[in-house]
Each structure stands twice: as structure tokens, then as C-alpha cells.
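All protein chains of the complex are present and in place, except for one that has been dropped.
Each chain carries a letter (A and B) given by its place in the written order, and its residues are counted from 1.
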Amino acid sequence: MPIDVTKFEVLKFTSRLLFIGIGSIIPLCFSPYSVSFIMSLYMYAILAITWNMLAGFTGYVSFGHVVFWGLGAYATAILIIKVGLPWNIAWLLSGVVGCGFAFTVGIPTLRLSGVYFAISMLALSEAVKVAVAYLRGVTGGGGGIYLPPLISLNTAYYLMWAVFATVYLTTCFLSRTSFGKFLLAVREDEIAAQSLGINTAVIRIQIFVLSSFFASLAGGLYVLNVCFIDPKTAFDISLTIKAILMTVLGGLGTLEGPIIGTLLLGGFSELMWARFPFIHKVLLGAAIMAIVALLPRGVVPSLKGLRWWGISSRSTLKGDK
Amino acid sequence: MTNRNPLLIVKDLTKRFGGVIANNRISLTVYERELVGIIGPNGAGKTTLFNMISGVVPKGSSRAPTNGQIIFRGVDITKKPGYKIAKLGLARTFQVVRVFENLVVWDNVLIGALARLGKGRAAEQMAEEAMAVVGLEKAKHKVVRELTLAEKKRVELARALAVRPTLLLLDEILAGMIPSEVKDMLTLIEALHQRGITIVIVEHNVEALLSLVKRLVVLDRGEKIADGPPSKVVQSQRVISAYLGEGIC
Partner (left out) sequence: MVTQFLNVLISGIVIGALYALAAEGLNLIWGVMRIVNMAHGEFLMLGSYVAYYLFIAKHINPFVSLIIAGIVLLASGWITSRFLIRRILDGGEMIGLLFTFGLSIFLINMGILVFGGQFKTIAYLSGTLSWGPVFVSKPKLVAAIVSLLLSIAMYCFLRRTKPGAVIRAVASDREMAEQCGVDANRVFDIAFGLGAALAAMAGVLVSISFPFSPLIGQAFILKCFAVVVLGGLGNFLGALLAGILVGVGESLAAFYINVHMSHAVAFIIIIVTLLVRPSGLLGGRS
């Protein structure tokens, strides 16, 4: 059973780098359509990973995750159009906006118990949608905001890839730190964690803000690429659903789970979406139910054969809830 | 000869939940290196007392006592949140064991050590030590969920020890254990006491405590009704009538 730890770690690390590295040559080998598709996969992966940060690592399920993505998109667009900032500054600032929002809403809401947190995040997401539609002057109201094309597809691709790599490696890194272990403690038993001296409230806020940062950046890149955003798209619950589904499918609380879930779902979606626009959502719903009921731990922990690849049996960030 | 420095001073502690007075003007002083037992019939307020002292309450419950004061190591901790009190050197176990089920034993104990030290190597050493004291080295990589109750209690204890506590509160740690497990745990607790940790232990199993502690405190319906050497306490009329129907020995 005991694989040599150092070899194992090196193997893990290299395979992760390889996996990420492949992304760098995509635009050189594939058509713009494929590049766009893979970029969207990265985006979904970012959403899934960031949702997992909260739900998988700390046990706080949020049904309003899309709000950060949407705020990132809007912040980027508004900062470019209304404030006149260059796109790169606007984009990075949108991440900060997401953080600020997360911090502000996190402090009161993270105190709530699991179910109430989930619902209040949903309520929040819907409330922001309404607010954005209402503040016509700033946000263009229901009609949305149009951006001129400011970056090429390849730039957008590489940036999305970079954000993906960063957030993924960050989670890997965190899992090895004491912060990462404290996250697990919070998830497993928050009361016990407190009794050990862990300031669980601060930990929750920190991971919440961190997850929102990357989610917002992803939204910012979306709007830079697609050049349009409106409240309906920005705060569409579908994105939250997909992030949840991908994470749960792949393995809630694991490091690679969200990515695998994204690959599986992305592939499936691509096949189904074009042909059956509404059926595919029906299947999405059925899939969530099936996975939650039958494979609650997701694909990754259930596949013994894959255990060596990045999933430490020493349970750094594994778990089921 | 006990060291007479007071480690924990509870003054006139009252805690009211809605209409129920869980703790009613309880005053208690625990000295360094003491091993104190707390007993009492169901509903006496023993766990509430622990919750008030440790500052760790179930989610939704309010932490602050209705009245009174608690001083630990010279610091007023009456209103302090649990995690701050833990950092001052107080550790506890729970009536219903609260271990990190999905993690392995090692991670459970390591988290305790990390919470205290925050860094890699020293924390690992502390965790190793705690596991050794409790006798869990062999189970290092087992997932806690797969352990027996007695083993889980040891994990919880090791985790509490990894915090290097000055004061250790044990809440019904013997509950659910068979006699051989009880005997082992009592030996362990005595060993911990010998290492200089002040221990306060709440128990239902009065018989077990009689052999362990030199001082027994009795609570009944939120009040402290006795406090002294076990032999005297069990003979007190008040204590006997409080337990009438329960059987004290």
C-alpha cells in the first residue's frame, strides 16, 4: 500500500503541470470554434472550482454563486464604458469588486446555518439581478451593456487559462497548508474547530472572498470576449446549477473533482445542447438527482483506479456530505 | 499537596434559556493541577456549565451567561468567544463526540496542533506526542468514521491534548464505554493529570469518578449543592435526595 511519498508527490505535481500545460498550445492546434469552446470549459471549471472552495472545503453550499461572475462582468463593462479605464485594469479591478461584495455580504450571511445560507445566497443573487436592472443609469438596465471588442479570442483564451491555472493551483497549495486543514475542520465540525482555537468565522470569510475573486475575474473575461452583458445573462441561475452539477459529479471536496465534472458535463452538454436545447436541461436536472442520490461523493472518489492521480488517500481535502 | 493557584474562577454564574434556568448562581474555583469531578442528575446543568466556561455553544445558542463572571488564568473570559478561550489554553471534549469523521486520525490530531502552533514541523511533533500519550499511533491513517466509539473518544482527547491545554474539560467521556474501556480511560486520565494538566471531568458514571478524583462537585437543577472530598460528598443528605430514584452508587 504505501507508495513512496516523495515519488507520489512528484508524480502528482508533474501531472498537474502537464495537464495545465496542455492548455497553452490549444490555440495553435485548433480552430477558433474549438478554442472558444475550450475557453468556456475553463470558465466553467473556474466556477466549479470556486464553488467547491466554499461548498466542498467548508461545507457552505451557495445557490447564488453566479452573482460574483455577473458582478465581475458588469464591473468590467462599467469600468470600461463609464469610467474609461483600460480593459486590463478594469478587468483586474472587477476581481476586487467581487471581493468587496463577498466580504460585505459574507460577514452577515456566513453566520447562518447551512440551509439558510444557501437560500440567502439565492435571494441575494436574485436581488442583485433586480437591482442591476433597476439602476438603469449605471448599468444600462434591462438592455444591458455593449462593449467594443477590445481583446482577441486568443488573448481571452490565455487569460482564462491563466485564471484557471491559478485558481486550481491555489486550491492545491491551500490543501497542504494549515489554512486548508482548518477549512476541512470547519466543514467537518465547526463547533469542534472553535474549541481548538480556530476562528471559524474569519476562515469562512477568507475562503469566500478568495473564491469570489476568481469567479469575478472569469465573469470579466466573459464580457470582454462576448462584448455584451445583461442582467438576465449575468445572474442566470443556470451557471450556478452547472457549477454545482460539475462539482458534485466530479467529487465535492476534492481538488480535481470540479475539473473532471466540467470535462464530463462540458462534453455531454456540447453534444446535447445544439440538438436538444430544452431536453438537455431536463437531463441536467435528472443528472443532479441521480448523482446526488447514487454517487453523492462524485466520480473521483468512487474511481479507485484514479486515486493515485492527485487525490491523496491521506485525505487532504476529500470528503462527502 | 496541591498548588493553590486558582486557574479557573467561576463567580455566581447564571444562565437562563427562555424559561429554564440551566445554571443558577454557581460559584466554583479550580486550582492548578487539580482533578475535579462534577456529577449531578440529568438536567443539572453540567454541560451548560462547560459551554459557558469554554465559550463553545451549539449553533444558534447564545454564548453569553445571563449573569456572573468567569476568570481563566487571570483573564475575564465571561463573554469571550470559544476560539479565543481555547487559545488561552483551555481544551474540551464533548458529550456527543465531535471528531472530524471524514478525515484520518492523524489529520484530526494535527489540526489541533496546527491550531495552536500554526506551523509544520513543531505541530507535527506535538501531534505525534499527543497520539502516543493516548495510544493511537497504530491507527494513524484510519478514517475516523470507521473507528469504535471508545477509539473516537481517544481521537477527540488526543486532538484536545495537541492544543497543549492548561485546563482540560471532559464532558461525559466515559459514556457509552464498556467496563474495560472505562478502566483504560481512567488510567489515561490519571496519566494526563500526572503530566500537570488540570482536569475537570463531568460524568454520569459516579462510581468511576470516585476512584479517580480527590474532589467532587455536585450540581442539581442548576445549583451547586456539594463540593468536597468524594467520601464526604456521597454521604451528604442533599446529594442523596437529589439522586433519589437514580441511585448514586
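As a working rule, a residue touches a chain if its C-beta (ideal position, glycine included) is under 8 Å from a C-beta of that chain, and two chains touch if they have at least 3 such contacts.
Computed from a predicted structure; not experimentally measured.
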Checked against the full complex, the residue among A:26, A:39 or A:61 that touches the missing chain is A:61
List the chain A residues touching the unshown chain? 55, 59, 61, 63, 108-109, 111-116, 118-120, 122-124, 126-127, 130-131, 133-134, 241, 244, 248, 278-279, 281-282, 284-290, 292-293, 296, 321
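Methods note: only the chains that are shown with their structure count from here on.
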Please give the residue numbers of chain A that touch chain B in the complex, ascending. 113, 178, 181-182, 184-185, 188-200, 314-315, 318-320
What residues of chain B sit close enough to touch chain A in their complex? 54, 56-60, 81-84, 86-87, 91-92, 94, 98-104, 106-107, 110-112, 114-116, 118-120, 123, 141, 143, 156, 159-160, 163
